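Notes for the one structure printed next.
Only a single protein chain was left out; the remaining protein chains are all shown in position.
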Amino acid sequence: MNEKPSKWKVFTAGIIRENPVLRLVLGCCSALAVTTTVSGALGMGLAMTFVLVCSNIVISALRKVIPAKVHLPCYIVIIATFVTVVQMVLQAFVPDLYKTLGVYLALIVVNCIILGRAEMFACKNTVVDSALDGLGMGIGYILTMVLMSSIREIIGSGTWMGITLIPESVDRMTVMNSAPGGFFVFGCLMAGCVWLERKLNKPIERKSCGDVMLEKIDAAKDEQKEGAAK
Amino acid sequence: MMSTHIATFATIFFSMILVNNYVLVQFLGICPFLGVSKKLDSSAGMGAAVIVVMVIATAVTFPLQIFLLDAYNLGYLQTIIFILVIAVLVQLIEITLKKYVPALYQSLGVYLPLITTNCCVLGVTILAVQDYSAIVAEYGFGLAYAEALVCAAGAGVGFLVAMLLFCGVRSRVEAANPPESFKGLPITLVSAAITSMSFMGFGGLVENIINAIF
Partner (left out) sequence: MAEKQNTEKQSAFKELVLPVIVLVVICLVCSALLAVLNDITAPIIEENTQAETLAAYVSVLPEGTTTDSMTAIDGLTTANVQGAVKTANGDVAVKAAASGYSGKDVTVYVAFSADGTVSGISIDGSTQTTGIGSKVSGDSFASGFIGWNGGEVSSGSPVDSIAGATYSSNGAFNAINAAIDCYNNEIKGVQ
């Protein structure tokens, strides 16, 4: 029998060892889109963590009830429910944040972090483990988002959480606030992460959900060819 | 009057491709963009499948929002209903193609199952409703619906264009020799930044060209 990882290990996995954004390369869309300000990134991170923890709990609680055939639609409905809960609560109590996050809030539904954790972890593990896994992943996501948005906000707007750090007389590099800045900072952060891994002699192979997608496509194409050959 | 409609449609279509490009400017559909753009044929197939699904999904969700969700104050079910509709539609498209257009199924069938959870499809349905449902009262349902569909088609074509362009950029990057730490995904992201910067130059251009034509 396999030795079960301790609760603490499950919890800390997501923070560094399996950091969802920088190491597992999941959920890049929102990581790029809402990191122009630290407050927006923090809000997104908290919303994401809430959905991640709640959906992990419910999915692992229902893992014996949900038939394999319809597991994906069931997961999607459960996740979408929690996303809508977050949407309504934010719209009612933090309308400014709701406006900043815009469509990316609704897009948490199709964020690969959440569906990925549901399929990789929650559907096989106990409720407590799944909750801890969700919490760890969420914290890892928040930390990365805050780091990335700090770089972008300080360079792009000269502020941090709205507090002016760089005097007005210094010109801002506003490109950091737009799309290219997002890609650039993300690329550099990941390069920094790779550099650290190499220093510590623990390189890993990064496989984004897009790579998995390409693998699936290739496999399906091979199958098709074989079918045609027969 | 007709020419103003055509001008509006043309601006919507081309600005969705160049100015508001979903992948490079709005960060929707980054996962397939980073992964699938490694191969040209897969990029083209994925892009074509996304165009088909985006247009059909918007064609279904837009009236659903106006006549069901808005009419009965069920706006809060939007996310759930849209994602379920997309999931069902993708299945239906797959079955229909398999049965009636096997040739097309051969080329697109592989990509369809991967599209349900592609955030640019859910994104386009939500954004189309957000942007164009307000003008239903002003111009009538027909025109708003047409604008939403043009927007969806433009978004899909924009996705395809971004995939194909980036596929070309990537083949050059792969041949280059970046610093050790940047190898793989980091350098891909940095080159995406540069590609995205080139798209920033289109702002204002589309509008002026269309103004000059009509």
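Letters are used for the chains, namely A and B, taken in the order the chains are written, and counting of residues starts over at 1 for each.
What we mean here is this: a residue touches a chain if its C-beta (ideal position, glycine included) is under 8 Å from a C-beta of that chain, and two chains touch if they have at least 3 such contacts.
Remember, it's a predicted structure, so these values are computed and weren't measured experimentally.
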item	value
Where the missing chain makes contact, among the chains that are shown	A, B
From A:88, A:165 or A:219, residue that would touch the chain that is not displayed	A:88
Residue numbers in chain B that touch the chain omitted from display	8, 11-12, 15-16, 19-20, 76-77, 80, 131-132, 134-135, 138, 147, 151, 203-204, 207-208, 211
Chain not shown, touching residues in chain A	62, 65-67, 69-70, 73-74, 77-78, 80-81, 84-85, 88-89, 91-93, 95, 178
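FYI, only the chains that are shown with their structure count from here on.
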item	value
Chain centre separation (chain A, chain B; CA means) in Å	21
In the complex with chain A, residue positions of chain B that touch it	24-36, 38-39, 42, 45-46, 76-80, 83-84, 87, 106, 109-111, 114, 116-119, 122-123, 126-127, 130, 179-190, 192-194, 196-197, 199-200
Of chain A, residues touching chain B in the complex	25, 28-30, 32-33, 72-73, 76-77, 80-81, 83-84, 87-88, 103, 106-107, 109-112, 115, 175, 178-184, 186-188, 190-192, 194-195, 198, 206, 208-214, 216-218, 220-221, 224
